[in-house]
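Only one protein chain is missing; all other protein chains are in place.
Our next item is subunit A:
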Amino acid sequence: MSTHASPTFIRPLREAGVTFVLALIVFGPISGLVLDGYSIEPHLGRPLLIASIVAAGRLLFGVLEQTPFGQKLLARNARKASGGVTVARGDEYKLLYFVVPLVIAIGVTLPFVANKYWLGNLILALIYVLLGLGLNIVVGLAGLLDLGFVAFYAVGAYFLALGAQYLDIGFWTALVCAPMLAACFGAVLGFPVLRMHGDYLAIVTLGFGEIIRLVLNNWLDFTGGPNGASVPAPTIFGLEFSRIAKQGGTPFHEFFGLEYSSDYKLMFTYLVLLVVVLLMVRFLTKLRQMPMGRAWEALREDEIACRSLGINHVIVKLSAFMMGAMTGGLAGVFFATYQGFVNPTSFNFFESALILAIVVLGGLGSTLGVIIAALVLTLLPEVLREFADYRVLAFGALMVLMMIWRPRGLIRPKRPHFAPEV
């Protein structure tokens, strides 16, 4: 590798040629043939244009790679990608004092500027953040591969829907009780299967996720089956968000003398959700430095060593499972409230896979990474609405690229810094 020789163009040109052909094959059918009524219209210029842009990009990279600047960039990236985990120096928290309040301020003001459509998207994005954080405990911290995480999400959502129907509970009751119920489900599932490892655990949890969905789908008398169940709107101190309150109550907008708008309900859901997410993030960052969180990570690193140190691995695994399930249940309550209706199709395997993708993309174990990945993976498809048909394709491509450039995820966790007392 000669650093200072002038860049050669032969190899990059050849590679660009190959890239051009490949791009033509990929984009040709997609953009070159447009279905118009009953006939197919050829637009051969478009794929050629796209392919030449791609090839030009490849050429640029090929040449840049040989310049000192490009090599410096590559070396830096390689170090970041392979180095993985680092220990904090103990003085990098100053930036956080500025960034965290800023993020919270933006989060709080967003519902007042966003329209209804984007508010809905933001709520969904935050729900996925919550789900990602929950699964991150199980997969990222404790290292237990759970492919049926959506089951706990369903438990939370259906608890609110069915609870309102049979027991007349409301949003706030569900917010407290659903996570507990989901945690119980986590324990019930966890206890018999936690003696299994890796792939076996994954299969059992996958089965559990499907069982919950099938039960919800087929137990017509109780859950409403595929027709689903409706969910009541949330209330705040007994004030309802409907235009006219039931049974002589006061609706929210009348109480405050505001014009009626259906946005209030969404805003309210968003704000409560934001508070829950922020509390959860705070809790999880603390948890990673608490004995429980450390034990989870130790268990991921080496189970036998954990046992030799007097840690009850079954209890530790179970606690990770329950905490994850609890967070999933919490997300379910918000999902049900946001939708106003639940049915089993919302809880299929694709959801589990999406949540797992969020955790893997974010960097197993990194809270910040999971948040970013959740926001990207839920908001990006909304921005690219026009390409909705290719969403899963783009999703796959993103995963492949990530595995090449950042095999350990977007953000690698930093270990906390410790100093003895003087």
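A few points about this structure:
The rule we apply is simple: a contact is a pair of C-beta atoms (placed from the backbone, for glycine too) under 8 Å apart; a residue touches a chain by one contact, two chains touch by 3 or more; residues count from 1.
We adopt the following convention: contacts and distances are computed from a predicted model.
Matching "Quinol oxidase subunit 1", "Amino acid/amide ABC transporter ATP-binding protein 1 (HAAT family)", "Sulfate transport system permease protein CysT" or "TonB-dependent receptor" against the UniProt entry of the left-out chain gives the name "Amino acid/amide ABC transporter ATP-binding protein 1 (HAAT family)".
Among A:Val215, A:Leu239, A:Met292 or A:Leu398, only A:Met292 touches the chain left out of the display. Of the options A:Arg46, A:His313 or A:Arg406, the residue whose C-beta touches the omitted chain is A:His313. Although one chain is hidden here, its contacts on subunit A can still be listed: residues 84-90, 283, 286-287, 290-292, 294-295, 297-298, 301-302, 304-314, 415-421.
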